[in-house]
Every structure is written in C-alpha cells, then in structure tokens.
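Have a look at the structure that comes next, please.
All protein chains of the complex are present and in place, except for one that has been dropped.
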Amino acid sequence: MSAARREALLWLASRVSAMILALCVVVHLATMIVAVRGGLTAAEILGRTRGSMVWALFYGTFVIAVAVHAPLGLRTVLGESARWPERVLDMGLLLFGILVLFTGLRAVVAVTMA
Amino acid sequence: MPTDSLAARVWRTDIAGAGAFVSYVVPRSPSQTVLEVVTYIQRRLDPTLAYRFACRVGMCGSCAMTVNGKARWTCRTHVQAVARDGVLEIAPLANLPVVRDLVTDMREFFDKWARAKGHLTPTTTRHDPLARVAPDSDKRRAVDAGIECIGCGVCYASCDVVRWNPRYLGPAALNRAWTLVNDVRDGGNRERLGAVAGDAGCHACHTQQTCTERCPKHLTPTAAIAGLKRLTALAALRGELP
Partner (left out) sequence: MTARTNVLGVDWRTRGHAGWWAFALHRVSGVALTLFLPAHFWALGQALTGEAALSGFLAWTDQPLVRASEIALVFLLAAHLAGGVRLLFVEFRGWRAGWQPSLIAAVVGIATVCALSFALNLA
C-alpha cells in the first residue's frame, strides 16, 4: 500500500473512532459524575454493571474505539517529536494498541461478567 | 528618544550568514507602514540593507517579514498597529533559509506548490469552446474562497508543522491544490490527491489555524486542508489513491 493511501486510511480510522468515542465519553462522563456522589464503592460499581449486556456492549465498543484512537494519536505525536525509524514506531504502537485492547477487554469482562 | 521617532531593530546578517538585530532610529510619519520604515533605513541610513518588495499595495506577495514576532505583509501593515512602546522588531520570515538580512530563499516554498501539483491539468484544448462555470455552484465557491492567495509565505512561516516536519507541503501549497481539486476544468485530481495525502501533505496538519489567523488575504487554508483530508480519505477507501 502506498504511504499516501496508508496515511489517508489511518486518518479516517482516527476520526471514525473519534466519533464513536465522542458518544461513549459523554455517557462515561455523565455516569462518573453521578456515580461518585456519596463516594465510590466496589459494590455500587459492580452492582450496576455485572450481568448487564448493555453495559458490556457499551464498554466493549468503548475499549475497541480507544484501542484504535489512542495509538494513532500517539503515533502522530511521536512521529513529529521522537524521530524514531518509522518501522520501530509503528511496531511499538501496534503493540501498545494490543496492550490497550487486551487490558481493556479484560477490564470489561471483570466488571460486567466475572 | 523623542516620541515622533521609532526604534527599529532590524535583523542583519554578515558574509558568513550569522545574524543579529541592529537598531536604527526612524522618524514617524502619518499612516507609516513597516515597509516604509525598512525603505527609510535603506535609503537614508544604510544602503547595504537587503529586503524585497515590488507592488507596495498588497498584490505581489514579496514583502512579507516577521514583525514583532509575527509574519506580516509589510506594505499593508501600519506601524501604529504593531509597534510596541515605539519599538519595531523586523526579521526575515521564519521556516525559510535567509539569503541576506530580510531576504529569504523562497524556492522550497514554491517547489512545494509544484509538488502539490499546483498547476492546472487541462482537459480541453484551445480549439474547444470555453468552459462554463456557474458562479454560484459549490465548487466555484470553494475555488473563490482560496484563489486570492498572493504567495506571500506568511502562512508557511507561521506554521508549526512546517517547522517540525520539513517535508510538509504547507498551507499555501495545499490551499492551491484545493482550488484545483474544485476546478471543473481540471483533469489531474487522481495524481494531485496522491501528492497531497500522507504525512508530508494534508494529514500532517493539526488544525492549529495559525495560517488562517495570519493570512493577510483572510483566506482559510485550514478549511482547504480539511477538504483535502476528506477527499483523500474517500479516494483511499475507493482504492483511487495512487
């Protein structure tokens, strides 16, 4: 794939994930602000999320979108400031993306299913 | 110093290319422009000062310099609007090599227009009838929004991304490409979109809008670049990017 095509598609991936994230973050912020009222307890968090298919789907989507968006953002920043060889940078960020995806999905499982 | 004079600190270079600010005292006059200050210095105080201008009326784009830290067209910038406590600091444009004093080498700036395929690729010959372009069509309006560029380099000198990524084509070249992308007479879009995509092209722009903030013609290269981002992404999805 040409560099032009790759960059154009990565830009699109970053922006499409941003649109999904925009919706997720609104819900996340609202939940957080309401949830911390009167202190945060594990029982309260898990009581809300455990066994809920809706929350599982929501957080699943959230995690996948963020696993796309965050490494792409980091790629731009590092590409401008770090001047690492492109391959090293891209491999590193791919690994970072996988780490985010894995730990993220693990967290979703932990709070909605386990 | 009397208040009817101005302290002008002007960037001067020596034979080796090293530079420093040198101060000159220049009398004030009504509606004085920064270019008039520079001209006064060269005509009355030091004829060796090198600078560039041509039209003096904001058409040719040759007189841009850094005035008190910001890139500006000097022939249309009033001293009154930019002097701080009677001090004017005049330097060559940033992001371009300095030839001498206030004169920069604009080659890279214009080469990038060529790299962005900033020329019309005709689809007809002189034997064909003239193209009719409705003035109120969306495409013609998009062209109108960007066509008045005078090539002054103010945007290019102001853009962080140009500084960070020397291969970046920059706001003016991309703005030019966008006017051609919207030119219904042009047949070079496939190649042009390929040329302006990627990390040396529109995708490098962070929408900081310094170019738009500073452009003396009040153009919005940021909007042009955003347009190129959308179109190149679409072309990439369709597999049309070379």
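Note that the chains take the letters A and B in the order they are written out, and that residue 1 is the start of every chain.
The rule we apply is simple: contacts are C-beta pairs under 8 Å (C-beta built on N, C-alpha and C of every residue); 3 or more make two chains touch, one makes a residue touch a chain.
Owing to the predicted nature of the structure, the values given are computational and were not obtained by experimental measurement.
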- Where the complex has a chain not shown, which of B:Ala91, B:Met106, B:Ile150 or B:Ala177 is the residue touching it? B:Ala91
- Looking at the whole complex, which of B:Thr33, B:Thr74, B:Thr179 or B:Thr222 touches the chain that is not displayed? B:Thr222
- From A:Leu29, A:Leu57 or A:Met91, the answer for touching the chain not displayed is A:Leu29
- Note on the structure: Among the options B:Leu49, B:Ala71 or B:Leu88, the absent chain makes contact with B:Ala71
- Omitted-chain footprint on chain A covers residues 15, 18-19, 21-22, 25-26, 28-29, 32-34, 36-37, 40-43, 45-46, 63, 66, 70-71, 73-74, 77, 99-100, 103-104, 106-107, 109-111, 114
- Message: Touching the absent chain: which residues on chain B qualify?
- Response: 11, 19-21, 66, 68-71, 91-92, 94, 158, 160, 163, 206-210, 212-214, 220, 222-223, 226-227, 229-230
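Rule of thumb we're sticking to: only the chains that are shown with their structure count from here on.
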- Message: Can you work out the whole-Å distance between the CA centroids of chain A and chain B?
- Response: 39
- Item | Of all residues in chain B, those that touch chain A in their complex | 161, 164-165, 193-195, 197-199, 201, 203, 206, 229, 232-233, 235-237, 239, 241-242
- Task: Name, in rising order, each residue of chain A that touches chain B in their complex.
- Result: 2-12, 15, 76, 79-81
